[in-house]
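Worksheet: one structure, shown below.
This part shows chain A:
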Amino acid sequence: MITITHYLVLSAILFTVGVTGVLIRRNAIIIFMCIELMLNAVNLSFVACAHYLNSMQGQLFVFFTMTVAAAEAAVGLAIIVAVFRNKETVNIDDINIMKW
Partner candidate 1 sequence: MPILSLITFLPVIGVFFILSMDSRRGELIRITTLLVSIVVFVLSLPLYFNFDPRGHEMQFVEKLPWIPSFGIHYHVGIDGISLFLILLTTFITPIAILASWHITKHLKEYMIAMLVLETGMIGVFISLDLFLFYVFWELMLIPMYLLIGIWGGPRRIYAAIKFFIYTMSGSVFMLLAIIALYFLNHRATGEYTFNLLEFYRLELSFAVQFWLFLAFAFAFAIKVPMFPFHTWLPDAHVEAPTAGSVILAGVLLKMGTYGFVRFCLPLFPAASHVFIPVVSWMAIVGIIYGALVSMVQDDLKKLVAYSSVSHLGFVMLGIFAFNIQGIEGGITQMINHGLSTGALFLVVGMLYERRHTRMIADFGGLTKRMPVFATLFLIVTLSSIGLPGLNGFVGEFLILLGAFKSRILYASIATSGIILAAVYMLWMFQRVMFHEIIHEENKTLKDINKREFAILLPLVLIIFWIGIYPNSFLRKMDASVNHLLKQAGGEVQTASHLQTQNVPVTPQIDIVSETETAW
Partner candidate 2 sequence: MLNLVSLILLFPLIGSAINGLAGKRLRKETVGYLACGAVGLSFFVSILVFCGLLLLPPEERLFEKRLFSWIESGSFRSLAALQVDPLSTLMILTVSGVGFLIHIYSIGYMHHDKGYHRYFCYLNLFTFSMLLLVLSNNFLLMFIGWEAVGLCSYLLIGFWFEKKSASDAAKKAFVVNRIGDFGFALGIMLIFLNFHSIDFTEIFSAASHGNFETGNFAITMITLLLFMGATGKSAQIPLYTWLPDAMEGPTPVSALIHAATMVTAGVYMIARCNVLYTLSPFTMTVVASIGAATALFAASIGLVQNDIKRVLAYSTISQLGYMFLACGVGAFTAGVFHLMTHAFFKALLFLGSGSVIHALSGEQDMRKMGGLKSHIPTTYKTFLIGTIAIAGIPPFAGFFSKDEILLEALIRGNFIYWSIGAIAALLTAFYMFRLLFITFHGESRVDHHVMEHIHESPKNMTLPLTTLAGLSFAGGFVGIPGASAINHFLSPVFGGHGHAEISGAETAEHHGAGLPYLMMVISTAIAIAGIFLAYQMYVKKPGLPKRLAERFRFIHKLLLNKYYVDEIYDAVFVNQIKKISTQILWKGVDVRVIDGSVNGIARLVGGIGNIFRLLQTGYIRNYAFYIVIGCIFIVVLAVFGR
C-alpha cells in the first residue's frame, strides 16, 4: 500500500534531481527546465499531503504554483532570448562579465 512517505520520498528525489540538474548543466534553458522540475516535485508533495490530510488547501496551492511557474517561464525565456540575441550563446559559463 503506497503511504504518504512514498510520495514524499519521490518528491524529495525529484527535487534533488532538479537541484543537481541546475548545478551541472550549462545551457540556460536546461537549467530553467530543471527549476521547473523542482517546482513540479513540490506540486507532487503538495497534492500528496493534501490527499493525506484530506484538506483542499494543498490542491489549491498547486494551482497557484502552476500559474506562477507559467508566468516565470514566459519571462525567463524572454530574458534568455534577449541574452542570446546579444551574445549569441546561452552557455552560462560565457556569461561572467561581472565578477569580484
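The candidates came about this way: all candidates are chains of the complex that A comes from, given by their letters.
Quick note on the criterion: a contact is a pair of C-beta atoms (placed from the backbone, for glycine too) under 8 Å apart; a residue touches a chain by one contact, two chains touch by 3 or more; residues count from 1.
Everything numeric here is computed off the predicted structure, so don't read it as measured data.
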{"item": "Touching partner of chain A in this complex, picked from 1 or 2", "value": "2"}
{"item": "Residues of chain A defined as touching candidate 2 within the complex", "value": "19, 22-23, 26, 31, 92-93, 95-100"}
